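Just dropping this structure here.
What you see is the complex with one protein chain gone and the rest in place.
For chain A:
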C-alpha cells in the first residue's frame, strides 16, 4: 500500500510541485494550506510523513510540529521542514520542536524523493 505524506504549505504553487513530485514517485499526498489545516488533517488521517513549510498564516511550521508531537500517533512520525529559511538558529528551533530534517527551498524533485525514500521507504 502506498505511503501517505502530508504536505503543508501556504503557497499553492509549492504544494502543487511537491504533490506532483511525490505522486510521480508513487506516494499518496494529503495537502494542507497552513499549520492549522495540517493539524486538522493529521488528526483525521494518520500519515507516514509530514513535510511542512515554516512561515505560514494561522499556525507556523514549528507550532505544527509541537502540536503533532503531543499526539501519540505522531510521537515518532518523521517530520521534515521544507522552507526558505536556512539559518542555524531556525534549524535548532526545528530540532527542539521535534523536526527530523531540514530541506531548504527550492527543492530538486529527485533529491526530495531520495530523502523521502530514505526516511519512510
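Definition applied: contacts are C-beta pairs under 8 Å (C-beta built on N, C-alpha and C of every residue); 3 or more make two chains touch, one makes a residue touch a chain; residues count from 1.
Throughout what follows, contacts and distances are computed from a predicted model.
Enquirer: Given that one chain of this complex has been left out, which of "YeeE/YedE family protein", "Chemotaxis protein", "Xanthine dehydrogenase family protein" or "Sugar ABC transporter permease" is its protein name according to UniProt?
Expert: "Chemotaxis protein"
Enquirer: Applying the definition given at the start, please give the residues of chain A touching the unseen chain.
Expert: For chain A, the residues touching the absent chain are 9, 11, 13-14, 17, 20-21, 54-55, 76-78, 80, 83-86, 91, 95, 99-111, 115, 118-119.
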